[in-house]
Structures are given as C-alpha cells and as structure tokens.
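Note that one protein chain is taken out, while the other chains of the complex remain in position.
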Amino acid sequence: MQAPEFWVESWLNSSKPLTIKAMAGKVMVIYAFQMLCPACVQYSLPQAKRLQDKFAQSDTVQIMGLHSVFEHHAAQNPATLQAFAYENKLSFPIAIDTHQNSNGELDKIPQTMQRYRLQGTPSLLVIDAQSQLQIHHFGHLDDLTLGLELMSIIKGSGDS
Amino acid sequence: MQAPEFWVESWLNSSKPLTIKAMAGKVMVIYAFQMLCPACVQYSLPQAKRLQDKFAQSDTVQIMGLHSVFEHHAAQNPATLQAFAYENKLSFPIAIDTHQNSNGELDKIPQTMQRYRLQGTPSLLVIDAQSQLQIHHFGHLDDLTLGLELMSIIKGSGDS
Amino acid sequence: MQAPEFWVESWLNSSKPLTIKAMAGKVMVIYAFQMLCPACVQYSLPQAKRLQDKFAQSDTVQIMGLHSVFEHHAAQNPATLQAFAYENKLSFPIAIDTHQNSNGELDKIPQTMQRYRLQGTPSLLVIDAQSQLQIHHFGHLDDLTLGLELMSIIKGSGDS
Partner (left out) sequence: MQAPEFWVESWLNSSKPLTIKAMAGKVMVIYAFQMLCPACVQYSLPQAKRLQDKFAQSDTVQIMGLHSVFEHHAAQNPATLQAFAYENKLSFPIAIDTHQNSNGELDKIPQTMQRYRLQGTPSLLVIDAQSQLQIHHFGHLDDLTLGLELMSIIKGSGDS
C-alpha cells in the first residue's frame, strides 16, 4: 500500500516538513504516540531513541515521531509536547498531527491518524524506499523483532 | 525536625486537604515530582503506586504526591497534571505545590518545595507519627531500602 | 512455630556451622535454592546479595543460603556449588542440606527441606530473634514486601 501523505500542524526538531514524497528513497520509521500514553513513554519512545542513536547520520533511514492526540486534547498541546520532548531528550523530528480536516473543521481524531487507520498509541509504521507501507503495528514491537524486520526492509525485500 | 506545613494550590484525588497537623499519628510518605521529569515517571511514581497498593486501606500510613513545578510552568499546569494522573492511574492524593508566596507574588520555586529545601525531583519525604521529618532524599530510593527504612519508622524507632 | 534445627552436610563461606541455637538473638534470613533452578538464579540470589550488602556487618541480622537439592543430585554436588558460588560472588554462608536421614540412609528429599516442609525452590525463610519461624514463603518475594516484613520482624513485632 502506498503510504498516505502526512497532514501535519507543525514540526518539532526539524526546520522543514518531512513528506512522504520528499523521503522517497529512504526507509522511514514512524512512532505514533501521545505524550500522556504510559506505554509510549515506557516502551516505544525509548526504542525510538535507540534507533535514532543508530541512524541519526544515516542517508537511508529516517526516524520520526508522530504526535497523534485523540484524547486529553488540551493537555497534550504543542507547547506541552515541546517541554516533554526536551525533558525526554527526543532529538528526531516530530510531526504534530493536525485535527483540522479538509472542510476546515476540527475532528477529534487527527487527520494522519485517520488516513493511516491507526487504532491507538503507540503504533509503529515503517515505510520502504518505494514509499510503500510495510509495517503497520498497533502496540510495541520488541527490539529483536524490529531489528530483523527493519533490516529486511532496508535490504529491499520488504517481505519479511 | 518538625515537618513544615504544606502550602498547596489545590488537590487531586482528595476531597479535602491533607495537612501535617491533621495527619499527626500517621506516617506520611510524600513523593515530590514533576510530570515531565523522566526519573519521576520511570522510577518514583511506579514505586508510589506499589506502596499505595499496600497501604491504601491503612490507618497508619498515608501515601501522597506533591507536584512541585520549578520548570516548564505553563506545560505542567493543573489541568495537564490531572490528565497525567488519570492516564497513569495515580490514585493517591496529590498536592499541587503553590507558587504564590506570603506577599501574594508568584515565585518560580513553589512554596512547599522551598520550605522543605527540596533540591529537585524526584524527592522522597517520610514524616513519622510525631510529625518529624525522618527521610529527606533527593533522587530515587530502591524498594528494598525504602521497605526497610519505612517499616523502621512505622515501628516507631525512626532511627534506622 | 519454633524453627527446626538445620541438618547440614557441609558449609560454604563459613568456618563453622550456623545453628538455630547459636543464632538465637539474631534474625535469620534463609534463601533455600538449587544452583540449577532458573528462578533462584534470576530473582532470589540477586536479592540475597542485595540483603547481604546491607547486613554483612550487622549483629542482629544473618543472611544465609540453604542448598536443598531434590533433583539433578549428581549435577548439583558440593564441588559444583562451590564453583557456582564463586562465579556468582555469593559471600554469605551457604548450608548444604544433607540427604542422609537418621537411619543413615540417603533420601531423595534432603533433611532440612523435609523438616521445614519446603515445597520447592526458591523458598524464603525468616526466623526471628526468639527462633520462631515468621516467614515461610515458596517462590520469590518482591523487594518492597520483603523490606517491610523483614524490618517488622527485626523491630520485634513479627505480626506484619
């Protein structure tokens, strides 16, 4: 499946937006999270940091966060997220999923979350160099599984 | 040392304020934290929950949180804390340390934090049944040490 | 219940036997284990080492191991245990439970294990200063629970 484009309100840790289109040729690893989601804080974001340590300088792999707020909207606002990212030393780009739909109205469920049909947070998405969605996982993937599957996608098969 | 009274803006998970005076006769275990402090989230609050599981029905021990915000004041506001406490299933009373000093001005460092001379978060305070401050610890205390020291205080020696 | 005396084949890490009688006045914490029991290696012996770090110099608390072999008798022999204790840096006294019964025959279940009616390994025994068996627990006790219960026994109530 061709990865849908992101609909993003704003970005942290990136001077310009990352788009599916511009990232063609790279493998993208996307951690969808909410800053008040305990499993995100305990499991997924620490793993995202471990991956970022490995691929921060890579030309072929891009790690990013996607803050998809579907509850506690007021509490989990962009300014609070910025303080959270700072305190937790998240250095990868983080897209703030927008709630504004194509009619200009605000939906409770943000737009990128809708387009990717995410069931909740944490969710893990991996998009291959041909912009195809290869992993769409609700919950946490353990490090061994992720390492094996991610490298399989990087190496171009994407069929693991 | 006689435990100073709390200066509190408001309370979560308690219909009325807990005061040092009213708690005389009980041992109080107080977790000073900030919701965006990673060590608080990873170590101290999970321990506070384990203690609460043991002493929720106790007449002799009271667990409580103390939200002492000294950075990211806007992000760590009471409404955000309420969502945080809900998502993390914190059921013990949480005092929100006030920034308003006796002159009616707002200090950066909240008042209870000042009075207890806390160095940061997480900090652990244990007050015995005679309202004496017995443990004043900056950082995390491991479960074994806490269990031994807390029961020593409960049993009345307080000299462990 | 009065703690039965140990029946021991030999001791590691102690120049003389520890007896219930000689230890009267001290609280004894006894970790019954087998060197090939995975839960003993992963949970109980590391906790025994943490306790030993706290009470190595104590006049009031004695930590000890009890090697009660009821399976793989040939593999878990005293010489192998000695190498195991060395590699795992176990510094507390370890009693090797004897299989020789009062008739001079060898039982499959060792004698101290029988007398204490242990259900398996790991098991935790705590004996108070009056030589009364206060804790008789099959499996692992978490650090917080152990710390609270042990100090309660040390402080003399034994009714926690």
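Think of it as A, B and C in the order they're written, each chain with its own count starting at 1.
One rule holds in what follows: contacts are C-beta pairs under 8 Å (C-beta built on N, C-alpha and C of every residue); 3 or more make two chains touch, one makes a residue touch a chain.
Being a predicted model, the structure only gives us computed values, none of them experimental.
Set against the missing chain, the residues A:Leu51, A:Leu66 or A:Ile127 yield one that touches it, A:Leu51. From the options C:Thr19, C:Gln42, C:Thr60 or C:Gln119, the residue with contact to the chain not on display is C:Gln42.
Interface note for the absent chain: among C:Met1, C:Ala22, C:Ala56 or C:Ala75, the touching residue is C:Ala75. Touching the missing chain, out of A:Asp59, A:Glu105 or A:Asp142, is residue A:Asp142. Although one chain is hidden here, its contacts on chain A can still be listed: residues 47, 50-51, 54, 142-152, 154-157, 160.
Even with one chain removed from view, chain C keeps its contact list with that chain: residues 36-38, 41-42, 72, 74-76, 79-80, 82-84, 87-88.
One rule holds in what follows: only the chains that are shown with their structure count from here on.
Annotation: 51 Å between the Cα-based centres of chain A and chain C. Among the residues of chain B, none is found touching two or more other chains.
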